Structures are given as structure tokens and as C-alpha cells.
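Structure incoming, see below.
A single protein chain has been omitted from the complex, and every remaining protein chain is retained in its original position.
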Amino acid sequence: METVVSSKPLLATLVSLLVVGPIILSRRRPNLRESWTFLAGFIKLGIVLSMLPIILEGGVIEWTLWEILPGLALAFRVDGLGMLFALVASTLWIVTSLYSIGYMRRMKEHSQTRFFAFFAVALSATLGVAFSANLLTMYLFYEMLSLSTYPLVTHHQDREARAGGRTYLTYLLGTSVAFALPAMIYTYMKSGGSMEFVSGGFLAGSVSGGEATVLLILFVFGFAKAGVMPFHSWLPAAMVAPTPVSALLHAVAVVKVGVFCVLRVITGVFGVDFLASLGAATVIVWLASITVLAASLLALTQDNLKRRLAFSTISQLSYIVLGAAMLSESALTGSIMHIAMHAMGKITLFFCAGAIFVATGKKYVSEMDGIGWRMPFTMFAYLLGALSIIGLPPFGGAWSKWFLFLGSVETHNIYLTLVLAISSLLNIAYLLPVAVRAFYVPPGKGNTKIDLHEAPTACVIPLTLTAFGCLALFLFPEILLSLARLMGEPS
Amino acid sequence: MVDQYPAIVLLAPFFAAIAVSLLGNWKSGFCLPLTVLSLVISLMSSIALLGQVAESGEVVYLLGGWPRPYGIEFRVDPLNGLLLVVICTIALLSSIYSIRAAAVETPDKCPQFYTLYLLLVTGLLGMSMTGDAFNLYVLVEVASLTSYALIAMRSKRAVLASFNYIIMGTIGASFYLLGVGYLYMKTGSLNMVDIREVLLESGLYTSETILVAFMMIMVGVWIKMAFFPLHGWLPNAYSYAPSTASCVLAPLVTKVTVYVMIRMMFTVFGPEYVFVYLGWSDVVVWMAIVAILAGSILALAQTDLKKMLSYLIVAEVGYMVGGVWLANETALVGAIYHVISDAFMTLCLFLAAGAIITKTGKYCIKDMEGLFRKMPWTMVGFVIAALSMIGIPPTCGFFSKWYLINGGIEAGNWGYVAALLISSLINAILFFRVIEVAYFKKESTDSDKEETVSGSSGVGEPPLTMLGPLLVTAVCLLLIGIFNQEIVILIRQAVSSFGPLGFIG
Amino acid sequence: MILVDFIVSRFNYWIYIILMMMGLFAMIAKKNLIKKLIGMSIFQTAIILFFVSIGVKEGSTIPILAHEAAHDPAHQQAAPLTEKGEGHIQNGKGRDALRAEDYANPLPHVLMLTAIVVGVATLGVGLAVVQKLHQEFGSIEEPEILAKIDSDDG
Partner (left out) sequence: MRALGTIAVILTGALLLYASGDFPAWGEPYSPANDSRVSRHYILKSFEETSVPNMVTAVLADYRSYDTLFETVVIFTAGIAIISILRGPVDKRVRLRRASEKSLRQSNLILAQTCRLLVPVIQMFALYVIAHGHHSPGGGFQGGVIFGASLILVALSFQLQTALDRISEKRAMILAGIGVLIYSGIGLTCVLLGSNFLDYSVLSKVLPLSAIEARSYGILGVETGVAFTVTAIMFAIYANLSSHGRMKGGL
């Protein structure tokens, strides 16, 4: 395996942080300000893409900044998993930026400069997590992400935002300090001062089975961004944010950072084989299964579209955790791929929810009767996204579901297969009715005249793109698949 | 010149104090430049001194040229070398900050204020350098008398707080003096290193007098550092003091006293007496745990910003005492590192609080709506300090917690680890309560009217002399965190000179 | 008998402890601020008493060399530092050289000069603070002042 030393991961992380200055300075000229965002977005994507070939060949890229604690450096390392996540995040940032411009301007939101600035910081933190080489670096960016998204979540600065923001931070910050930090320090002590992620893990042999179980649970709860119950309530609370935030951060960046951290801990800290030999992951398997089902059921009861999507996200995140905790190769591949597939599908759905709100001011599913003919593009995109999430071909979601099912069969656990099957049915039950209402139920009041009333073009283009993205991911999954497979290979 | 660094560090603020008191009455314009100049000199020579110490080990400066144990000496090792730099930096930053605040809060008393201020700094510097147990008492009293006066300069409640401080402070200092007397009675010496030698040579560990001396000294310094439940004087004293005074008192006085405790435990009595012979570390660590929790919970109950910060100091003292008494190297390093980082955190918080209070005239947390909009840079400083208090990387608070928790786990004291984590969580609640209020606008309906009123009164960023030190401190928090390795290496150098902590293994 | 001896031979310590406890009690328990300060003064005096009594030597005099002794040139060259109790080496003139037993221990006196000064200074500042409190609140009773503060707040 080839190791390349390059500062590219650092640059990719920093690009969006550096652009914060210009964004703030050009606050009086919105067009210039937004062009900074795009500039940073394309540079970021460019850097990430330029690293792709090396990773695909099975190499890794490393860059060490400096040692910050004895034997522990602030270091970056790019491998398949990180690459996949970075690719998803940086691509979708560009799309979301376009969408936010349309959304924010149409809604005449205040403090747009602050919005774009913190958005850029959040992206930096996301890439930082994706590229971090050890637990400490990851923790650092994880916290940075929690904090930088707080102003975004509470953007409206009203009573509702205050309550939502409070829940958001309490859960994310509280769990990371109370669970992840001690788990990390304990790991540091037990491993003799090393916290570098190695495939196969570094804890094998240095902790007992009981300790490993406790540590694993602490990590899974500590990275509450993964939304495993009972630490999931921050996500519905975060829905007070403007929709672009919900779309990128709460369907892609923030939540995926959570599951990404869990994946890293399972593969890089404990090692799949070590966990399998201990049976320590069983607890996580059941926690995740319960979350999958319970969140799906809760999603059914939500009338607010964004909240419904949030519960759906919680349930989908636990697929990923579940996939990792099953400790089988196919399941792991499936769960890594699900990061990308779900991101693409869910961001489409959020874009649609936002577009509906921009165009009609409607937030609740029950108000959306007949809306499909007024906003055909949006609702069509919604349908594609929903089908992808449900896991029907020819959409991206089908691949990841396929591997997850395969994994559950490999583990010979019939209950897990059952869980996945039931939850897929539940997916249909809570996602499709929206589309059905939109297209088949006539609007309640007399207003029979159907006039085209789409959201701004800047909103419609991104959601169309991502909807077709779902399709494209089904047709061309090779890159993702090979990136995901890289992690499954034994070292 | 080179061998005079210890003297210069101390004498620069000392002579400036005399000069301010003599010239200040004639022309009060002299006060501030003299203060700043002297502190700059002091800072520079303390940095040079630290370099010297780091390179060639302990520096001994004989006052009056009398050798140990007949005269008094300064002993500077990496531990107090670091502390000197911290004291000088903080004193310098808050003196710059005081340009505006002192004029507002203590008008007509400019020369007195700066004389006291410089004497306080002199006292603290002297406390950290001296190698003589009795001399330490004298300097403690210099520092205490100046703090009493600085606190009582404001009217009303500050005066009562100052009175309580006088009573408690005198009890503390007198207990310390009595302890030194007991030590003297048994060892016949006042020099710290000499006392330890005599203790070892004459086999005095079993003596009841030495035991009582140790207890008296510990209780004395605990009162002085406001270790729960002996903290009664602190919250009122620090929260009602003029903001310039509290900016230098709050970060420094308790921390220097913690240093005194470390010095007493490791240089005078020696770890083998404290940990091996007495073996009380569990009891004290549990007291520290109670202190941490009680301080945090009491802070939670406050509505006044400065009072909340003052109770946090009580909790932080618990961190440090616990870390020192955990009796392993990691925890001790963590505690000393926390002394430094907490000094800067507290400074940053008090500078921010002072700036907010001088600009808005509001003390209560709930009155701080919309401050992010009115004074964004001040709030940036406040947020960084808050993050450090919670323990978010890469601020220094994270790393001190890192070492302390590491030490706690090493010592197998899970209660201490849990207390640190709980207090971090409480800090998160505390600070986000403030940040939330400051971030959101007023909810009441007459907000527009309020807006215009406050708009006309011109609440905006504080002047650069207040904002500058605040932001410099905030940057320091990050730098201390990022370059914690360098500091820790120095601390380890000092800790290894204490000899084996001889507890585990 | 032994017990009596024990008590009598250490009477200075009993007295200082009693005085000190009186002072401490007044400082903590008294409600009148001036009484607290009086307690503080007693407290500090007790410590001074303790220190000075350490330095006492039976049959010794004040730690000042007599005029002749000081100006005797013999002293300035002779009288090598002697160990325990053997300081009485005869010099040429047949006069006793300096003996450590003959003079009280000077160090506690020096220390207590400092402690007295500190005590005076603290007392002065304390009195000034009480005066200021009296100006502000019109009382030197702690409960009354607290009540006044409460009513100001409410």
C-alpha cells in the first residue's frame, strides 16, 4: 500500500475556512460574497478529486501538522472511507450553495453574511473529520462542527430557534464531553499513547472484553451526531434551521460526520476482527435496530414535512451504524455506500421541502394536497429522491440496501433481515404519501385552476441535479463501490 | 545583568509603584505609562529568566549576598519561572485594559489605584520567587493588603465583601504563619530547601508538631485560595470589586496560592512526607471533588455574570487541588498546566465581563440581549474563553482537562474524573445560557423602544484599549493550547526535580 | 507530679493557645465588626506571643552584645564558630568568648517585628473599611448591614 505525503488534505480542509474572511469583508456586495463561496467550493472539490486516483489505487495520503500531545499529532490521513465522505460533502456543498442563494434571497433572510460564513466553517470541519488521522484530530473537528452549526440552526433567532438550538447543543456538546472525551482518554491510556486509525484497529489485546463494550457504547453515544437513540432528539430540534442548512448539514455533513466517526471507531480503533472475537458489537446492533424501527414509526406520525424527514434521517443513520456493527464485509460496504446514497436522496428531499416552503409557504404534509401540478419539477424530484431512499432500483439507494441485506444474511441473523425489511416498508409508508397527495389529491379549497408556481430557478436546478444524481449513482456506482471496498479489505 | 534577572523582574513594578505614588500626586498622567513600562520590563526579564532556567536549571539569587540558610534567596525553577511570565503577562494586559475602566470606576484615585496595583503585582511576583517560608508570609500580606484596598475602592457591597476578605484572609495568613512557626520550632530554619533537609536528616516525620504545621499551612493556603468550603469570601469580593481590580485579582491570586501550596507540599515537606507518610491524598481529592461540584452548582444558581464567574473560580480551584493531590506525575503536570491556562481563561472572562459591564452598565445575565450584534469582538473573546472553560480543543482548557483526566484515570480515582466531566457539562450549560441570551434579541414586545434607547446611548464595541487585551488573551488561550507540549516539557522538568512522587508502583 | 511538670514547663503554649482561640472565636462568631477586628488583633498577638516564646533561653539576656564585648578586638579574630554548648573557649585575656546560650534567639524577634507591623497595617485597613461601611450603611453590626443590602436589592 502506497503512502503519499502531501498537504492536500490540509488544503482541502482549510479552503473553506480561509474564505470566511473575504466573505465577511464583502458583506455589502452579496454577489461578490456568494462568488467567494463558489470559488472555495470548486477549489475544494478540485483538490479532493485530485487525490482520488491515488486512493483508488489503494494508496493513502498523509500530512502531519505537529505533535500536540505526547505521541499524538494533529494529522491528516486520506483513505477510502474518508475520500468517499469528502467527495460527497464537497460536491453537495456546491449544489447547496446555489440552492441557498435562491432560498435565502427569496426569503429575504437577515444576516446572510453570517450564514454563509458559518456554512463555510462547517464545511471545513466536515472535511477535517473526513481526513483526520487520529481520534484527537477527529474530536477537534467534530466539536468545531457542533459549534459552527449552532448559529446556522438558530439562524431565525426567535423563540423556536432558541429552544431548538438549546436542544441541539445540549445533546451534541454534552454527549461529546461526557462520553466521547473520557472514552478517548481511556483509549489513549490503554493503547500506550497512540490513537492513529489503523485498519484492523489498535486496541486489540490492550483492553478486556468488558472494557471494549463499555468503550464502544461510550463512543457510539458520544458521537451523538449519529443519532442513535436515545440521543437523537437534537435532529428534529435542528429543523428550525433554514432549509439549506437542514439539507446539507442535517442530511449530509453533520449527521454523516456522526456515523463516519462511529465507522472510524469500529474499523480503525477497535478493528472488526477484534470486535467480532469479543461479541462487543451486539449491543450496538440492537440499539441501532431499535432506532431504525422506532424512528421510522415516529416519522409516520409527523405532519411537519421537515420533521418527518428528520426522523427518516435518524432511521437511515442507524442503517449505517447497524451495517458497521454487523461486522461483516458486505454489510460494511453497504453501510459506507449508504453514506453517499442516503446523502444524495435525502438532500433532494430537503431541497424539495424547502422549495415548497419558498414557493407556497407550506410546511405541513396535510397542506400539500395537489401541490404536485403546481410545482412539477420539485415534486418529481421528490418522488425520485423518495424512491432512492426506499431502495428501489434504478436509484442509488438500491445498492446500499442490497449490500446491507446481504450482510444481514451473512451474519445468519434472521431478525436483522427482518428489521431491514420492515423498515423498508415503513419508508414507503412515510415518504410516498407526500408524493401521492401532491399528485393525486385535489387541493382542498375551490382553487381548481392549476397555475405553474415553481420555486426560484436557483432552487429548482440543484434539486433536479441531485434527483438525477440518485439515478446516476445507480448506473455508475463503481467509484463508490471500490472506495467502500477498500475499507472492507483486510490490511 | 544576566544574573540580575530575578531582581529586575521584581524591582521594576516595585520602583514603578513608588514612582507612581510620588509623581502621581503631582501629575496623574504619569501613572499609566510608568505602570505599563515597568510591567513590560518585568515581562521581558521574566521571559529571559525562564529561558535561562530552561537551559541551565534552577537559578538562585541571594538577596544581600547572604548564603542559605542565613539570608533570603530567590529560587527560580521552571515552575515558578513559568508562573512569573504568566503573572507579568496578565498584569500587563489588565493594566492596558485599565486605561479607560479605572478612569470610570475609580476617578480621583488614579495614583493610589496604580500604586496598589503595582504593589499587588510585586507581592505576587515575590510570592512566586521567594525561597524563604517567612518571606512568603510577608509577601502574602503585601498582596492581601493591596487586594483588600483594591476591592474596597468601590462603594457599598464591595466594602462589606472586602471586610469579610480581611477577616478570612487574616485567618488564612495567620494559620500559615503559625505553621511556619511550628516548622521553625522543630527545624530551626526558615529556608524552604533547608527545612526539607533538616526534616529528612533529623527524622522529624513522626513529630506531631510537623503534622500540625503541615495542617495549619494547608488550611491557611486553602482559605487563601478559596478551596470549598473555605471559599466564603471570594464570590462577593471578586464580583463587587472594580472590574480592573478583579481582572488582575481573579486570575492571579488564587493561582499563585495554588503555586504556594505546590511549593509547600513538594519543596518544603516533600512528596514522601505528604503522600507516603501521611497518605491523605484520597481524602483531599474527595474534598476537591466536592469543591468542583459545589462550585459548579453554585455558579449555576447565579444570575449575576461576575458572580457566576467567581463561583467558577471556586470550582477551578477544586480542579487544581485535586490534580495536585492525586499524587501522580500526569495529574500534577495537569494541575500546574491548569494553573497557567486557568489564569488566562479567567482573565479573558473577566476582561469580557468588565467590557460588557462598562459599556452596558448591566450586571445580570438576562439583561445581555443582542450583545453579539452590539459588540461582536468582545463576544468572540468571551466565546473563546467559554469554549476553553468547557474544554473544547484546541483551546488550553481542553488540554488541561486532558492531563487531569488522564491523571485521574491513572490514579484510579473515577470520582475525580466524573467530577471533571460533570463540571465541564455544567460549564457548557452556564456559558451557553449567557451566549444564548447575548445571541438572541429581546423577546418582549417593547423591544423596538428599547432598541432605540440603547441605540441612542451608543452601546458598541469597547475602546481598543479594552478590546485589545481581551483579544490578545483569547489568542493566548489558543496558543497555550496548541503549544501545550512546550509548556508541559518545562513543567515536567520542574516536577521531576521534586523527586519521585512515590505513590504508585 | 509529672503531669504538673509537663503543664508548667509549657505554660507559654497554653496561654497562647487560649488567647488565639478567643481571638478566632471573636473573628468568626461576633456580629459587631469592631469586635471582629478586636478578635483579629488578639489572634495576631497570640501568634506573636508564641513566636517570641520560642526564642526564650533560660538565663540568657537580650540579643545585643555588651559594649565591651563588642569593642574587644579579641573577639573580632577569635571565637571560632563552636558547636553545641562549647562556645566558651577562653581567649588570651581570660574573658569568656561569645556563647550562644547567653543571648536570646534573635530570629523570632526579627520575625515578630514584621508580624507586628503586618498586624498594625491589617488592623488599620480593617478599621478604615469599617468606617467606610459605617458611612455607607450607618451601622457596624453585620446583620443590620446585610438587612440593608437586602432591602436595597428588593
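Letters A, B and C mark the chains in the order given here, with residues in each chain numbered from 1 onward.
The rule is simple: a residue touches a chain if its C-beta (ideal position, glycine included) is under 8 Å from a C-beta of that chain, and two chains touch if they have at least 3 such contacts.
Every value quoted in this text rests on a predicted model; they were computed, and no experiment measured them.
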item	value
Contact set of the excluded chain (shown chains only)	B, C
Per the touch definition above, residue among B:L211, B:V380, B:I422 or B:L478 touching the missing chain	B:L211
Candidates B:L79, B:I99 or B:L116 - the one touching the absent chain	B:L116
From B:L34, B:A149, B:L252 or B:L425, residue that would touch the chain that is not displayed	B:A149
Contact set of subunit C toward the excluded chain (per top definition)	6, 9-14, 17, 20-21, 24-25, 27-29, 31, 53-60, 62-67, 69-70, 75-76, 79, 81-82, 84-85, 87, 98, 100-101, 103, 105-110, 113-114, 117-118, 120-122, 124-125, 127-129, 131-132, 135
Hidden partner chain, residues of subunit B it touches	4, 7, 11, 14-15, 18, 21-22, 25, 61-66, 69-72, 106-109, 112-113, 115-116, 119, 122-123, 126, 132, 134-135, 138-139, 141-142, 145-146, 148-149, 152-153, 155, 159, 162, 182, 184-190, 202, 207-209, 211-213, 215-216
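Methods note: only the chains that are shown with their structure count from here on.
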item	value
Required minimum of steps from subunit A to subunit C, each step between chains that touch	2
Centroid-based (C-alpha) most distant chain relative to subunit C	A
Identity of the most central chain, Cα criterion	B
Gap in Å, rounded to a whole number, between the CA centres of subunit C and subunit B	30
Numbers and ranges of subunit A residues touching at least 2 other chains	none
Multi-chain contact residues (two or more partners), subunit B	none
Subunit C to subunit B touching residues, read off their complex	24, 27, 33, 36, 40, 43-44, 47, 50-51, 54, 107-108, 111, 114-115, 118, 121-122, 125-126, 128-130, 132-133, 136, 145-146, 149, 152
Residues on subunit B engaged by subunit A in the complex (per definition of touch)	387, 390-394, 399, 401-402, 405-406, 409-410, 417, 421-422, 424-425, 428-429, 432, 436, 439-441, 443, 482, 484-485, 488
Interfacial residue positions of subunit B with respect to subunit C in the complex	134, 137-138, 141, 145, 148-149, 152, 155-157, 159-160, 162-163, 166-167, 170-171, 174, 177-178, 181, 184-185, 190
